[in-house]
Structure formats: structure tokens, C-alpha cells
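Sending over a structure as C-alpha cells; questions will come in a sec.
Shown here: the complex without one of its protein chains, the others still in place.
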Amino acid sequence: MDVLHIYQNNYLIVLAFLLLGILLPVVALFLARLLRPHKPSKAKYTTYESGNEPIDDARVQFNVRYYMFALMFVIFDIETVFLYPWAVAYDKLGIFALIEMLIFVFMLLVGLIYAWKKKVLKWI
Amino acid sequence: MMMQELLASQPGPVNFLIFFIQAVALLLIVLGFVTYVILAERKVLGFMQSRYGPNRVGGRLGLLQTFADILKLLVKEDTIPDKADKKLFILAPGFAIVPAVMVLAVLPFTEHFHFADIGIGLLYYFGIAGITTLGLLLGGWASNNKYSLLGGARAAAQMVSYEIPLVMSVLGIVLLTGSMNLIDIVEAQEKVWFVFTQPIAFIVFSIAAYAELNRVPFDLPESENELVAGFQTEYGGFRWAMFYLAEYIYAFAMSALAVVLFFGGWQPLFPFLDFIPGAVWFGLKFAILVFGLSWVRATWPRVRPDHLMEFAWKVLLPVALANIFLTAIAKELIQLF
Partner (left out) sequence: MTGEFIAFMVLALVAIMGGVLLLNFKNIIHSVVALVFTFLSLAGIYVLLSAEFVAVVQVLVYAGSITIILLFGIMMTKHKATHTEPKSTWKKILALLGVLGFAAAFYLGIYNLDFGAEQVPLHANNTEQIGIALYSKYIIPFELTSVVLLVALIGAIVLARKDDNKEADDK
């Protein structure tokens, strides 16, 4: 039972920090609201564009490059997720686990090299 | 010792209240740190560039300069551009600051002064810290400003690219320790610090950490002379302060994490020096790493964006992967002989 209590108490601490993290900006912005002036004028609410009148909407279509990097990120993020339990349990698993992981990483390295050769990793 | 009893007791509202008060105490310490590290950084930069730095408010050393700055931010008028997405504009700084506060929960400072002692400590840090990226991207998008959108997208692309080598570099340490619990990791360094057994990991980790923190030389998302502070252009007053604060809390947390992972946390340099308390050791190592942040800022030029992205994938990632397997093979060899 003790182990469970320690587990629960530790996550209670995490909850305390979550609550604190939410309270910090709320309280700070509330304080600022009490103190700051409010004198609206039209020019104050225009978008900044180096002194020019803003042209068009800023939300242009993004280059596909950003998406490719995000995709690589997802793939390799999942790889790290597999690597962590492997590293933690390695002492109990031995050399076979090492070979298994080498095969796994090799497959993904093939993907990385493919992306490299196809110039996906190039940022222009 | 009292903390151990508390952790073993039946969880309930009283426990929560105690934890919350402790968390507030830690946050106050961190806020004090942030206030003075901003001043210290400006002083160090001034010294390295042969000028004085802040020297008017609060005596010759400018000891009250940051407080004056905070006061100024507090009384600034709040403007949200008409074209901006108002709800997201207000929510985005929250996505940056809440994870920044949450990562503090797992950092152990000394043997007795630590908070959440969870089994997944290390991965918790990276998982939670990753959410901040969303705050920057959403802030940039919500502003509906060209500089902001570009800055936000750049910030997100950079932070996701460097998160992979960052997370992978420390796997060698997990292999040697057999645990992701940060307290276990410190205790595993009683004889020798991991900076000596995992030097490659330390180099990869430092580079990736600077990029994650958006610090010079990787401060492209907020480069003031091209992107007018990037995703923060339209933010002002305390909304902007939340982004800034998150950045410096991460500077605190990342330096503390580096001390824990590579420099043995509260462990002394040599065993015979253990009459010096652990808190002093931690503070000393921590201060050196934080000074490094300013030092690098004063001496390094900004990296080019194309070099930046390619470096993460073509150099850091393969090196980090190689380090993992080198560590595993070394472990096997040591077992053989």
C-alpha cells in the first residue's frame, strides 16, 4: 500500500505545480488589469508591419518543408519512445535486446538516409 | 526525512495544501533567480563588451533595475490587434508558461530538497517542455502578423528538430543508470560524473539545449533585426512577460537538469570534499552553467537558418544515436572482461 501512496502523492505534487502554473498568469494578468491604463485609439489596434499599412492577411500558405520536418519529428519521437524502456530494462535483457534495437534503428536510419538523399533535410 | 513520511501517508487535501505551499516557495525562489539572472546577464554582457550595463536604478550595480522593468510592464496598456485571433492570442502565453512551471516539479536540488520523485522524471521533463513549442506557434499564428507567423513557425520547426537529439543524447545515461528517475541518476554518479563517462552525450545535449532555449547562437525565432522579435511582435505588457518568463524559467530548469544529469547534482567533486553541503555544490555547478549562457551570448554570432536545421538532422541525430550504441557495446565489453 505504501508504494501506491508514494506514487499518488508524487502525482499530487505534479498537480500542485499544474495548478500553480495556471494561477501564475491568471493572477499576474489580473494584477496588471487593475493597474494598467486603457485609452483605446484606432491606430493602436492595427497590426505592426514596420510602419506600413498592413497588406493582406498574414496567414499565407506555408511551404511543405515545415510539414516534412514535423513528420520526421513524429517518426523519430516514436523511435525515442521505444528506446527509453529499452534503455531502462537493458540490464535485465542482455545482448539480444541490443541486436533487436540495432535492427530497429537501422530501419529508421534507412528512412533518414532516404530523406537526406531526396534533399528533404535541406532548408532553403 | 519528514518529506518521506509525508509521501508515504494517505494522500488527501491536507497533503495537497502542503505540496502547493512548497511549490509556491520554489516558484518564488525561481522568480527571484530570474529577476537577478536577467540583471547578471546584462552586467556580464556589459563587462564583456567594455560598457557598464545597468547602473542607475538601485545603486551602482543596478540592483533594482529588473524590478523597475517589471513595474513598467505591469502598467503597460494592453493592446490586442483587431485582426488577431483574440481567444488564441490570450491562450498562447498560457501554453508557454504552464509547462515551464510544471517541469520544475521533477528537479531534485539536494538529497532532501526535491519535489515529485516519479519514475519517469526525465521523460516527463521533455514531454512537458515540448508543449511550450505549441505556445510559440499558436502565439505567432494568433497575432496575424507576418513577422510573428514566420517567427512562430521557425521557432516550432527549430524546437522540434532539436528536441530529437536532446532526448536521444541522454539515453546513454539512462542505459548506465537503468532508471529515468532523476534522483537515481544523481545517486549513480557518486563515484564519477556522467560528464566524464558520457562526453559525447554532454556535447550533443548542450548544443540541443541552447537551441531548445532559443538562446544565442540559436535565437533565430526572435531575431530582433530580421523578424522584429518573431512570435512576440504583437505581444506587450504582462502577456509578453509570460513568454519572457517562460524562457528564463526554462533557462533555470535546463541548467538544473544539466547539473543533475552530467555534473552529479549535489555530489561533491571528490569524496573527501563532502563536508561542504550538497546545496553549495549544486549552486556552484549551477552558477557556472548559467554564466556559460551569458558568455556564449556575448561571443557567438547567430547561426544561419539552413545550417541550423541541417545540423540537427545530419550531425546531431546520427551522433546521438551512435552514442547510445557505443554505450551499450561498452557495457557489454565491460561485462565480458
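Order of writing sets the chain letters: A and B. Residues in each chain are counted from 1.
Note that in this section a contact is a pair of C-beta atoms (placed from the backbone, for glycine too) under 8 Å apart; a residue touches a chain by one contact, two chains touch by 3 or more.
Computed from a predicted model, the values in this text were never measured in an experiment.
Across the whole complex, the hidden chain's contacts among the shown chains comprise A, B. Taking the complete complex into account, B:137 is the one of B:7, B:27, B:137 or B:208 that touches the chain left out.
Touching the missing chain, out of B:48, B:68, B:120 or B:330, is residue B:120.
Only one of B:7, B:23, B:84 or B:153 touches the absent chain when the whole complex is considered: B:153.
Panel shows subunit A; residues 3-4, 7-8, 11, 15, 59, 61-64, 66-68, 70-75, 77-79, 81-82, 84-90, 92-93, 97, 100-101, 103-104, 107-108, 110-111, 114-115, 118, 120 of it touch the chain omitted from the view. Interface with the hidden chain, as seen from subunit B, comprises residues 11-13, 85, 87-88, 91, 118-120, 123-124, 126-128, 130-131, 133-134, 137-138, 141, 153, 156, 160, 163, 178, 180.
Keep in mind that, in the parts below, only the chains that are shown with their structure count from here on.
Taking each chain's centre as the average of its CA atoms, subunit A and subunit B sit 14 Å apart. Across the interface of their complex, subunit B is touched by residues 2, 5-22, 24-25, 28-29, 31-33, 35-39, 44-50, 54, 57-60, 62, 66, 69-70, 72-73, 76-77, 80, 83-84, 87-91, 95, 98, 101-102, 105, 109, 112, 115-116, 121-124 of subunit A. Of all residues in subunit B, only 6-11, 15-16, 19-20, 22-24, 27, 73-84, 93-94, 97-102, 104-105, 115-118, 123-124, 141, 143-149, 153, 156-157, 160-161, 163-164, 167-168, 171, 174-175, 178-180, 228, 233-234, 237-239, 241-242, 305-306, 308-310, 313-314, 317-318, 321, 324-325, 328-329, 331-332 touch subunit A in the complex they form.
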